[in-house]
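Only one protein chain is missing from this complex, and each of the others stays in its spot.
This part shows chain A:
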Amino acid sequence: MTASAIGALALILVVAPLLPALAGRTVAFLTGRRGAPLLQPYRDLAKLLGKGAVYSRTTTGVFRLAPAVVLGAALVAAGLLPLDGRRGLAGFGGDMIAFAGLLALGRLLLALAGLDTGSSFEGMGASRELGFATFSEPALFLVLGALALATGESSLGGMLGAPLARAWARAPATLAMVGVSLGIVLLAEASRGPVDDPATHLELTMIHEVTILDHGGPDLGILLYGSALKFALFAALLAGTFLPRAAWPAPLAVAALLPALALVAILVGVIESAMARLRLVQVPHLLTGAAALAALGVVLRVR
């Protein structure tokens, strides 16, 4: 547990809500609009946390428990990630499996909370979220497998730490493919375009936004912050893959996180405004493509 790890964790917890805003602002800029101010998410969060709660009579304790689990799991996952490009707050051998498991826990509770409302809107969102995970999960694990083979490590701290810089010299093709694949997984996991449309919760596009349709007040605030944090975690994972910072001085490695996250958010915004949202049946194809790319990266390391 080092100062740099704590600093990086604090940084990402503070700036997480900025990322969706930055992506949205990029989309607005590219489509000739002005867009919401960057600090709007913080105002929204403050407003939501200050509101009273409204619950459907259909819902049970699962509905109330879900926001806590979603955010709690994301917070613990943040602790596992080597955000400072070194060891992370609490890394251990095999922590990448736990990282994926924690995000899966959040997804499960989100789906259960959606189904708890008894509404078909939420059911549809839950169904799609669970269905797409069937393809994004193998892609994520193939990415992790390729990273493990490229670096010879079996923990996030190793895969994204010092051995990564050497791996870039030895296996650049594998790591490049891993990066692209991870980027696609990010779009799906963070519910961004062209997989999901964060701006609407209309029937045709609804995935994440509609699953949380019945949540309001503090619950919605917690869920929105949780999903922003998930976006930030994947962005950090992506940034960490392309930018091995283990050899950098600690303050610089932590500070570099900020522009790296911003760059990922802007890229997501560019992709969202350059591409139409995919038809839902095509999303598995996209994710299978990501998995295939990572698998190719693995094949290059099989000998």
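Heads up, the rule we're going with is that contacts are C-beta pairs under 8 Å (C-beta built on N, C-alpha and C of every residue); 3 or more make two chains touch, one makes a residue touch a chain; residues count from 1.
Basically, contacts and distances are computed from a predicted model.
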Omitted chain (choose from "Glycosyltransferase", "Beta-ketoacyl-[acyl-carrier-protein] synthase III", "Oxidoreductase" or "Transport permease protein") - UniProt protein name: "Oxidoreductase"
Candidate in contact with the missing chain, chosen from A:132, A:168 or A:234: A:132
Contact with the hidden chain (one of A:3, A:39, A:62 or A:252): A:62
Selected residue (touches chain absent from view) among A:40, A:119 or A:273: A:119
Selected residue (touches chain absent from view) among A:5, A:164 or A:222: A:222
Contacts of chain A with the absent chain, listed as residue ranges: 49, 52-62, 64-65, 67-69, 71-73, 75-76, 79, 90, 92-95, 97-98, 100-102, 104-105, 107-108, 111-112, 114-124, 126-128, 130-138, 140-142, 144-145, 148-149, 152, 154, 213-214, 217-219, 222, 280-281, 284, 291, 295, 298-299, 302-303
